[in-house]
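Apart from one protein chain that is not included, each protein chain of the complex appears where it belongs.
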């Protein structure tokens, strides 16, 4: 069975930080199509701090580290993304409180917790055109794949889920966040939150040598 | 010796009212070149009331009638013209308080009084590019001509004075009133107050059959 | 950019510094969290009332901190919710055994930030309750499940809750006051121009020279419709009807009437609107007991105004009448 250590999780977060920082302008531009154009900057501002602080964060347990990351999101991520990503890390952290390593099944439970937390926080449901349209099926897919113990296959599977979510939600009208204020104008634009999640996953594939060819234009740049 | 009766003065004011009312837009346009474009409207608003009220005004004396006209200016003429024309009529009225008719010499004294009142009121002097640049030499001319007792010749002479004042002041910079706020921009525009005085005098010439050919473009429209 | 700004990123802390300097003694400024609090809060046995939202709506929110009003407030960047930790620190800064009431205007970002902050505060044993203000009737049949927006009616919720808290009411009572005001207050606004957030540097939306947006949001959110500009009375009538029919307010009601400027409208124009609104209220049989004309909840330099009606009862009249002091001073 795969067990992910604290160090491995730390590395994964470091890689995700690079993704967010590198895509600051692109993610903001995507948000600018229908939202207020702050998504990339909000997230990158926070992840710059997260990346810088990672080495010195409390590593006594996976949960401890994730709760610290949640705090950094609360402090440094603006807009809706602050409480959304902060809640995600907080719930994942609470679900891995004293663990010094996590199994794929633990990870599935952590993601599920994060998803439930985000839904409770922001009141969004599947189909509201938010990152939950990626995260909800991801959580399901993880639950399904976790028993296999195959981390690479799981990563590939969830990346595909996120990739597809970009195109499947493209024509929806946003019902949450700033993009919802423009109503119909939000149709025909991808949701930046979903693109953000998918990009992180795709970058993890690349980093861990998992071969995946995305379909959404936003991942094929 | 010519004695002007109250009725004659009333008629002259009625004719002047017509002049002002007919030129409402033109006088305002002139004021708009360097000032705030309200001169014609301000004056016409007042003279419409003056014309309407003239028949029923107190006619016990020339002065009484003029003081009533002064009150109407105070009430109905806006901008600087209210106190200027109001003061003029007030001083002329005070200088003819109980008279039931006035000689040319009385009239010269009344105009002189009006001029002094307007100078005291607004602090303008000769050369400040205001209607005083017409009125001051008019008062002098009247003083000079009055002993002749020739009303027609006097009217013709003062009309010429006012006519010339238009061109003589055209290139001055206004130092008083709204036009002074635009500084150099007020040069090369005629002063609407001077044009107003000259137009009234020229219309009197026409009304009383005094032959006069004006030189200023503003009177030759 | 036709604005008085230095570095746009410093705009909010700089203006907050100005508020502090101009109101010596009354307020305390904690720059790290863009948080302003009453120097005399927390006070034992008194409920604290807090708020926090995006900047650009001045005097909401930090400029409504003061005796009889908010105990503390934090500001996010212009038109963006404050970060969660600022909300949390705001609660903590005035936490008392009597508890803290958080008044949240109904925007997704603010709600999520305060919701998380309350969770964090509760986890630390702080007694805290949230209340959502949503007085804007503009987008009634909104697609958007976040529901009606919180706008100028916010002032009355703060004023009444502030007075109740000052009078020593307990947390449930202050919360009930918030509920009562919110249940009885309705607002609708109209915009003639857009506004320019300093960081953006350009207008937040486009609008034609002869157009108005009826039912505008205070962040430039679309309203009910775009229309040609009408005269002041016609505009007031539309706002009045929309607001008055919503509760509905009925003949015999005693009300507070507010015309709120959105930031760029001359004072004189606000009173032109007020005159008509007051007449309409009287024609409808409402008794205008209290009148408010000015800027209470703005959208930077947006030319526009909103109309608010609040139905009163004895308790609310007393709370509105109670003394209060804020950073918006005249003398």
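Lettered A, B and C in written order, each chain numbered from 1.
In the analysis below, a residue touches a chain if its C-beta (ideal position, glycine included) is under 8 Å from a C-beta of that chain, and two chains touch if they have at least 3 such contacts.
All figures in this text were calculated on a predicted structure; none of them were measured in a lab.
Asks: I'd like the shown chains that the missing chain touches, ordered by label.
Replies: B, C
Asks: Would you mind spotting which of B:51, B:76, B:141 or B:156 touches the chain that isn't drawn?
Replies: Considering all chains, including the one not shown, the answer is B:76.
Asks: Can you name the residues of subunit C that touch the chain not displayed here?
Replies: Counting over the whole complex, subunit C touches the hidden chain at residues 1-6, 11-12, 14-19, 21-24, 55-56, 58-59, 63, 159, 192-193, 195, 209, 229, 231-233, 235, 263-275, 278-279, 288, 291-295, 298, 300-301, 303, 305, 320, 324, 326, 328-331.
Asks: For subunit B, which residues reach the chain that was dropped from this view?
Replies: The missing chain touches subunit B at positions 36, 38, 71, 73-80, 82-84, 86-87, 90, 121-123, 128, 173, 175-178, 180-183.
Assume only the chains that are shown with their structure count from here on.
Asks: Classify the inter-chain contact topology: is it line, ring, star, complete, or other?
Replies: Looks like something else, not a line, ring, star or complete graph.
Asks: Applying the contact rule given earlier, which two chains have the most C-beta pairs between them?
Replies: Highest contact count among chain pairs: A-C.
Asks: Which chain has its C-alpha centroid farthest away from the centroid of subunit C?
Replies: It is B whose centre lies farthest from that of subunit C.
Asks: Go ahead and note the Å separation of the Cα centroids belonging to subunit A and subunit B.
Replies: Chain centroid spacing, subunit A to subunit B, equals 83 Å.
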